[in-house]
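Taken from a larger complex, these chains appear in their original positions, while the remainder are omitted.
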Amino acid sequence: MTKRALGVCYYPEHWPEDWWAEDARRMREVGIAVVRIGEFAWSRLEPARGRYDFDWLQRAIDTLHGAGLKVVVGTPTATPPKWLVDAMPDMLQVDEKGRPRRFGSRRHYCFSHEGYRAECARIVEALAKRFGEHEGVVAWQTDNEYGCHGTTISYSQAALKGFRDWLGRKYQSPDALNRAWGNVFWSMEYGSFEEIELPNLLPTDPAPAHAMDFRRYSSDAVVSFNRLHADIIRRHSPGRDVIHNFMGRTLAFDHFDVGADLDVSSWDSYPLGFLDQWADRKADFKARFARSGDPDLQAFHHDLYRATSGGRWWIMEQQPGPVNWAPHNPAPRAGMVRLWAHEAFAHGAEVVSYFRWRQAPFAQEQMHAGLTRPDREPAPGYHEAAAVAREIETLDLAEPGRGDAAIVFDYPSAWAWDIQRQGREFDYFRLVHDFYRGLRRLGLSVDFVDARQAVAAADYKLLLVPGLFTWPPGLKEALAEAKGQVLVGPRSGSKTPDFAIPAKLPPELPEPLAALKVALVETLRPDLAVPMADGTGAFHLWREMLDGVADGDILLRTVDGEAALVGRGGLHYLAGWPDEALAFAVLGKLAERAGLATLDLPEGLRLRRSGKLTHCFNYGDAPVRLSQHGIEGAFVLGADELPPSGVAILEAG
Amino acid sequence: MTKRALGVCYYPEHWPEDWWAEDARRMREVGIAVVRIGEFAWSRLEPARGRYDFDWLQRAIDTLHGAGLKVVVGTPTATPPKWLVDAMPDMLQVDEKGRPRRFGSRRHYCFSHEGYRAECARIVEALAKRFGEHEGVVAWQTDNEYGCHGTTISYSQAALKGFRDWLGRKYQSPDALNRAWGNVFWSMEYGSFEEIELPNLLPTDPAPAHAMDFRRYSSDAVVSFNRLHADIIRRHSPGRDVIHNFMGRTLAFDHFDVGADLDVSSWDSYPLGFLDQWADRKADFKARFARSGDPDLQAFHHDLYRATSGGRWWIMEQQPGPVNWAPHNPAPRAGMVRLWAHEAFAHGAEVVSYFRWRQAPFAQEQMHAGLTRPDREPAPGYHEAAAVAREIETLDLAEPGRGDAAIVFDYPSAWAWDIQRQGREFDYFRLVHDFYRGLRRLGLSVDFVDARQAVAAADYKLLLVPGLFTWPPGLKEALAEAKGQVLVGPRSGSKTPDFAIPAKLPPELPEPLAALKVALVETLRPDLAVPMADGTGAFHLWREMLDGVADGDILLRTVDGEAALVGRGGLHYLAGWPDEALAFAVLGKLAERAGLATLDLPEGLRLRRSGKLTHCFNYGDAPVRLSQHGIEGAFVLGADELPPSGVAILEAG
């Protein structure tokens, strides 16, 4: 039996001290076990340089611990205080237009600034020394939401210096760099590393390899910044988990690399805000799910982030009601605050922590709901959280186990797609999510695999490799030995590590498809799809014309007679971006070949199997009858008729 | 009998001096009585520092006066000349991205710059001394169109210094400021006023109280800049009116505050330009009224600005034909130039002054029509203005008197809505205008009331308080004593003066609705309305869920069963943003309770009652028969069949 817990985010510094004990008592009453505190409190922990004031935090931790709560302490480095910024103004991030960002909100620092890193090390060490062995402290959160507000990349002098050093280490000589970037192209050759500039404010595009190296450098800066935290914490706080809270659809740094330095990955899940904010969902879809969220988006991140730190993961911030930051901020439909937590647990979350205990009546997030209202009364989410707490107390939840299918995921591919969009709508996240949605609609459970670790995924029954820009060492060879069905493409293997087209053309598949070449690619207006000859759907946005394909290997053709899906043995290549119907059809065909049992779930119904349990979630606004969709078993929770926002758990017979 | 007059804007410096007398003669011929001159002529009045050249202006005033015209002299401070800018380049305004604005058009100065203020005082005093007692001079215009081109707010060093001083005076200590702004939230605490920065170029939002104080400061800078003018003029030009010409839908400074230093408020009315320019009107509506203007927009401003200076008001610039600055600039439909003037007089304008006498063939506004063309021939507006002049000569127009209903208006609420939009489409002006349109469709006459003066409005038969962010002293209490019907909300009373949510939750109504609380709010996509259970319309964009409401007080529910309109006695609360149908229904219901006689006017027909007169205006493109819409009386002007662009005036029997 796996024990799961609810948590909450709490800011003792926002409230009168005489409220703390009552707050703690009511948290326990709701069924909350874990509390995160402290991550924005630098100005209270160190009101002036070197003048530490940790006593209030000590009292807060003691109070929470005394009430039986476990505490996660956040390092306050996402909010450097004014005295620090004024002492080193060049620590400020610089935006793409060359303007330094100002103090007055958060995340205003540049990851590359050595002086700021030293200050972070100092405050983190002081905190870790003071609270590292407190028995109420079970974990640490490093900083907060790296990359939020578009803050991963800084065009500062500190970043320029760091980038030049990074390039020097990577290439050793300017000539090697010039060759790798193709600088001969437009007389862009450099005579020394000191000549290199950042790739912003140019008349037209920089060399893609230039841009790509700056993206790699910027990601590495986040990784080493995080590691600086982790190393100090581990030195002074043995046995506690080091955690960071990722955001949704944040691709600007490599979460696998950051995750490698964490004990637990966590993420901040705001289903309604995310759906409303992102431009690549259609308006009618956004309206339909405005109060429940995209039925596949939370699960996508659960599965992705679970992969970034060896399987252990949390929700650090869970939307408890309307938020304040999306273009529109509706209230969740009744039941969704409960549903989202259950879905996270189904995917293996250890902790689901709501953000935040009480809505703050002041400052930037005053319109962001909490479990309680500013008048200290319960908000709607309060009661739903309490229901979840009661339910998980009695449920015997299983570990998610191995998925039916795996998707190879690769952050550098996201950067590459961004750098070389080729089509206005191009976006790696969207492509991968389209495949993920197809698998979910089939009722399959999905794992994500870091491309660099994907060799170990060759024994999945179904393995997808969509849009992987560059083959990591060994992966192609591993696919040749794969035991199950493998689907590669579109656009996979299209570049060398130096962001060039491979000499013999993509995708460089292993046998038996080694002869296949992408002879020509094209991007398409959204109103110009290429349907399949058999009517199963269409390519949209992107398609490829293939050479070197034997007629007998063509499993699907476009209406204009080109090979669309090619396969021999278990290895397949898809030569375009499938629309929803085609993704469903192709993935269904491969799942069948892989011997996987599949369903055809309606848009709002989703499920997740873990061990013997099948968890069902109704994102739609009408009831569904599970048995009509082939879902059967003994009900551990819920019933066959699943109302809107309903959750059911069935146990296999 | 109230005497009304036509005016015109004239630029003697643009024309050969030997045209002046003939121009003056023809102005009289048209029936014009008042001429505004001089407001952009600094480089001609002072070609180099200290070298004044006022003689030409003397001759111009003498010429106009000699022809029987009354003269309004504008101070030229909206266009500081190049020698002045070069002498103090830091007087330039700085935009939100930190870039100084350049010389070469107008309004390039920063309101906060002390050096520039001194220069303004100097030129204004010199002009006032010279012309202040000229018997042809009846009034002065201060500067020109404060805030036009987005020029109220400057992110300059001068503004930063002024803002810090302003904050110091307001808060006295940094700790008080930190508490008021909620700076603990993200370690935004300041140790001294000298540490505070302007709220631009941040990674994400500033604290709303920070932004709000900067909006207040920026408005105050306009007010004191204007008062500097007014004080000097009053010293040297006794008995003359001090006027400023406001723009349409300019909310960045508090017009009540500026108005307090004026004898007469005036505004510049460009019906076609405004309608085409603003994004929040639907395309089909914009097309339908492209040649006549929004039927409620002019009246809205007439009524609003009438309230800013104790009832006396003018149109300083009236659109005479196509303009040059909107995305599209159609010609007014025949008759509209006449109609607009009549409508202004119906709302109590003392003067309607056309902009401009003659279309300038050169410079920025050469595509802006005048009453005469560049070839000195009459433009279409010439003849319509002449018709108006003849008509007002014979009409016995009444003062507008007290309206049937009043709307509480509050500029700081507009800033607050802007700072904390919460929904992409949010806009205080739009909300208030939606209520105004509802009243107009009912045929009611409307007054606006400054929120700070609204206690005195408690005896209106119908009083609306929409979207008022913060209760001013005494208003809540006054509503409890109100004699008529009061409608509060949506979103009224939602913040404290420090831009925080009230401790006991909004809206803090007096008895008998003191228990009502806004428990939850949400913003809605434009395609996601919440209909009323009785089909009378819907909430869109914004809705609130209420607590503490007795079932018997619920006058209207949403389809999902929530209280939408609550009322007990005369006090009502509306828990969302009404669409046009709902606004009409709710206001109709309240008007009925208030004992007001109402109509149901078609979209293009509008009326204004003043004394015994009913003025009718047909903005639509088809004739309407007034009697079919319940409008009857003895025709002083026009007839029962009102053609497109038609004007009728009826006298009650």
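Read from first to last, the chains carry the letters A and B; within each, the first residue is number 1.
Please note the rule applied: a contact is a pair of C-beta atoms (placed from the backbone, for glycine too) under 8 Å apart; a residue touches a chain by one contact, two chains touch by 3 or more.
Since the model is a prediction, treat every value here as computed from it, not as a measurement.
Total copy count of the complex, if 2 are in place?
3
The rule we apply is simple: only the chains that are shown with their structure count from here on.
Considering the complex alone, what residue numbers of subunit B touch subunit A?
97-98, 181-191, 195, 197-210, 420, 422-424, 498-505, 517, 519-525, 527-528, 545
Okay, in this complex, where on subunit A does subunit B touch?
13-14, 40-44, 47-48, 76, 79-83, 86, 93, 95, 97, 99-108, 148-151, 276, 283-284, 286-287, 290, 321-322, 324, 327-331, 359-367, 369, 373-375, 379-380
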